[in-house]
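Note that this complex is displayed minus one protein chain, with the remaining chains in position.
Let's look at chain A:
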Amino acid sequence: MSAPPPSREPLPAPGDPLLPAHRHVLLREHLMREIESQSAAPAPARRRPVRRFVLTTVAAAAAAALVTVLSIDGRPVGGHPLGAAPPVSPGHTVSSPSPAQSRPSDSHTQAVALLEQVADVASVQSLPAVRDDQFVYSDRIWAVQDDKHPGGPLSRPHRVQAWYSADGSRPGLEIAFGQRSTVPPPPLPGFHMPTYTFLASLPTDPKALLAQIYAQPSGDEPRDAAALDSITFMLFETMPPPKLAAGLYRAAAMIPGITAQPERVDPTTGRHVIGLSWRAADDGVMTSWLFDSDRKTFLGYEQVQGPSDHPVEKQGFVFEYLAVLDRAIVDRPGQLP
């Protein structure tokens, strides 16, 4: 049953980490408070499994305490507060094969055509060589469902400036609500915690790329949904090299289930966007990648409750919205391009 003696192991357990007694007590007290508050609440709703930005949600804590009018460059940020819906069409579910899905719909054909266009645009872009000690800067507008403070600052579109270490070896920085938070380096860079260096190491051929993405453990998620989630992370978490971005769009075009939404104006950025969407089979949550329909470039993504027999929220509820306004490579955290 058990492993051979430790002395024969090629890599014995490193270090002797011990959780200090006072931290043990603090973490247990925290757990007990959370359990108590959840016990008092109705049945725990399922949460969508996507999150970007810092693990230590200092900004969230600050946001909860902060009541202010948000603005970007002096202009108030408009847009839909979470909970108010942009129009969406039902879309296709992922990984629930049905006769309708075996024949590609018009909407899927449109989606594949758009992915091909954005891939073409991405593939001719260039980026100077990136050094491991540099940082990926991104300027974003983000809003996320905040179940403890519905309608609170986090749930409204707000600006987040982020600097992530290119190779993940150095702490990063995020600025939101005027608060600076240090971002710990990702524990093990990979498909779900991509660094620039990790992304740059991947093949750009769509088939090879998709094979690697499918080879990742998907836990209890269906394979195609997990693959699309991974691609979402790779597109938005840091910055994919242009050739890889093109490969990712073409890989996504090979996954069944993505459909194109009618063009509309994104209320937060005021841009004309086309959403490419897929719907989770189990709870009907729709994830949409938003593309600027004029420039054929990626803008952001959102997750909205679609029709379902087992919805997490009422139909049209927005779980998360992200728009990436600018990305660039800089030399140090806090530096603007």
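In this text, contacts are C-beta pairs under 8 Å (C-beta built on N, C-alpha and C of every residue); 3 or more make two chains touch, one makes a residue touch a chain; residues count from 1.
Please note the rule applied: contacts and distances are computed from a predicted model.
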Inset, instruction - Mind telling me which option in "ABC transporter ATP-binding protein", "diguanylate cyclase", "Formate dehydrogenase subunit gamma" or "RNA polymerase sigma-70 factor, ECF subfamily" is what UniProt lists for the chain we can't see? - result: "RNA polymerase sigma-70 factor, ECF subfamily"
Legend entry - Touching residue (missing chain; options A:M32, A:V265 or A:L336): A:M32
Inset, instruction - Over the whole complex, note the residues of chain A touching the chain we left out. - result: 1-3, 6-7, 9-20, 22-24, 26-28, 30-36, 38-39, 44, 47-53, 55-58, 60-61, 64, 144, 146-149, 184-188, 190, 192-193, 216-217, 219, 229, 237
